[in-house]
Every structure is written in structure tokens, then in C-alpha cells.
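Missing here is one protein chain; the remaining ones are kept as they sit in the complex.
The block that comes next holds subunit A.
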Amino acid sequence: LSPLQVVWSMLGNRQFCSYKMTTKTQNFCRNEYNLTGLCNRSSCPLANSQYATVREEKGRCYLYMKAIERAAFPRRLWERVLLSKNYEKALEEIDENLIYWPRFIRHKCKQRFTKITQYLIRIRKLTLKRQRKLVPLRRKIERRENRREEKALIAAQLDNAIEKELLERLKQDTYGDIYNFPIHAFDKALQQQDAESESESDAEREEDDDDDEDVDKREFVEAEDNELSDFEDMDKLETSSEEEQEEEEEVEEKASHSKSKGKTPLKGPARRKRPHIEIEYEEETEPSTKTKAA
């Protein structure tokens, strides 16, 4: 009984082999010189005196061969041959090195070599593309930042800040004459009088006030906010509101409290109580002075 037979019958089959990995359907061999990766009688490097493998190191492929003459010298057991970079030439080299060797080993060596070259090609291609850089998250820092963000959110009081800013802008007249609140216009009138501006503007302002009061009493409703409907209305009303146009006011009668498109959260669907009248006095022109807070 040859010693290798013994090796196989003991280690491979029955007793413990540290390279053997069993799974439900297969037995694998973890030995680095194994040709196929499976645990078989014919592919066990320990139990075969004449054996060969192909392995790659740093992108170059080597052919490793084991001969029975060197079985007593573990250090010199595996002979290494560098294979050429050219695929066909390397195959020929394998063939000429493993001439007279069993067909199985030759075939498997070439197959393994093919696989290795394929994955080396893929590595080279991938490194040329954009690599995704993975930056590890640090848990403590993430937690800290999240907590600080929550606290900053609470401290920010966003709704209040936004409302304040909008009211500021209203006060500073960035919206021009779109919104006409009585007290607001009255304040403006006072300022105008204090500054002793031209009487024309005073007259305009007073007429403005009159219109405002009318507006509040009559409660006009502008149902649609689309620009299309604006144009439609203007076409209808150009003829009817000529008087107003002559005065050249830039009063836009879509009073803010009558808009129904952007509903405030409080006044929900209760908008439609008022009659559905669309009356517009004037064509709107965008006030030319707009300031943008930076």
C-alpha cells in the first residue's frame, strides 16, 4: 500500500484533515496548492505525489509542480515556473512543462490559469474606472451631530423666524402695493406727510385708503390664482374699469385675505362661504423695485 494511499484513506476520507471544509453538498479543500478547490482523491495535494497548480502573485502567474523525487524535501517540494504574460504562450508553456503528466492535471491547470487571467483583466479594468471611496462613519460623531442638529432646530424656532422676516419685509414695503392693510397704508400716509413729499402722492394715498375701505366692506373674492385667469379677467374688465385705470393706481385687488389657493392651515375649506365673484379693478404690474434680503 503506497504511503499516499494511506494518506488519503486516513486523512482525506476518514480522519481529520485541517484543510477540509465540509458543507451540506460539497467538500472543499482549503489547501493553497489545491488545483480545483474540492476535496477529492485526485485533487488533494497531500495525497498525490505528482501534482501541479497555477497560482498568481502580484498579477503574474506561476506554475507549481510537485514531484515524487522531492517528497522527502519539503522545502524544495514545489517547483515554480513563471508563465508568460501572453495567454497563448503561457498555455503552451503549461503544456510543455506538464508533458507526460496525467490529462486531468493538465486540463485543470489550464482551466485555472484561464480563470485567473480573466479576473486579473477585470481588476485592471475596474481600477481605471472611478473608484467609490468609502468613508467610515464614526458612530460617536454621528450621534453627536444628530443630537446637536435637533437642538439647533429647537433653538432656531423656524416658523417664528420666517414669520418675523416676512412681516419685516411687509413693513419695509418690498411687496409694494400688493397688500393693502388699512393701518399700514395709514402709517405710510403719515410718513409721507411727515416727509412732506409731493401732494400728488398724498392724493393717491388717500384714494388708496378709500379704495381699501371699500374693499374691506365689500369683500371681494378672487378665486383662482392662475395667471391664465388673470388674463381672462383683465380682458373682461378692461372695458368696465376704465375709470380706475385712468387714475393709474397700482392697486391689485386680489386682496390677500381673499385668496383661496394657498389655504392657511386654520381656515380650511370654509372659504367658499363668500360668493364666487371675480372682480379685478386693475391690471397688475409687478412693482419694479424688489429688494432681496441677503
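Criterion: contacts are C-beta pairs under 8 Å (C-beta built on N, C-alpha and C of every residue); 3 or more make two chains touch, one makes a residue touch a chain; residues count from 1.
As a convention for this text, contacts and distances are computed from a predicted model.
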Mind telling me which option in "Ribosome production factor 1", "Thioredoxin domain-containing protein 17", "Aldehyde dehydrogenase" or "N-acetylglucosamine-6-phosphate deacetylase" is what UniProt lists for the chain we can't see? "Ribosome production factor 1"
Residue, one of A:V6, A:L82, A:I162 or A:L190, that touches the chain absent here: A:I162
For the chain not shown, which residue from A:Y19, A:Y33, A:Y87 or A:Y175 touches it across the whole complex? A:Y175
Subunit A positions in touch with the non-displayed chain are 130, 132, 141, 145-146, 148-149, 151-153, 155-156, 158-159, 161-163, 165-167, 169-170, 175-176, 178-179, 181, 183-184, 225, 227, 254, 256-257, 259, 261-266, 284, 286, 290, 292-294
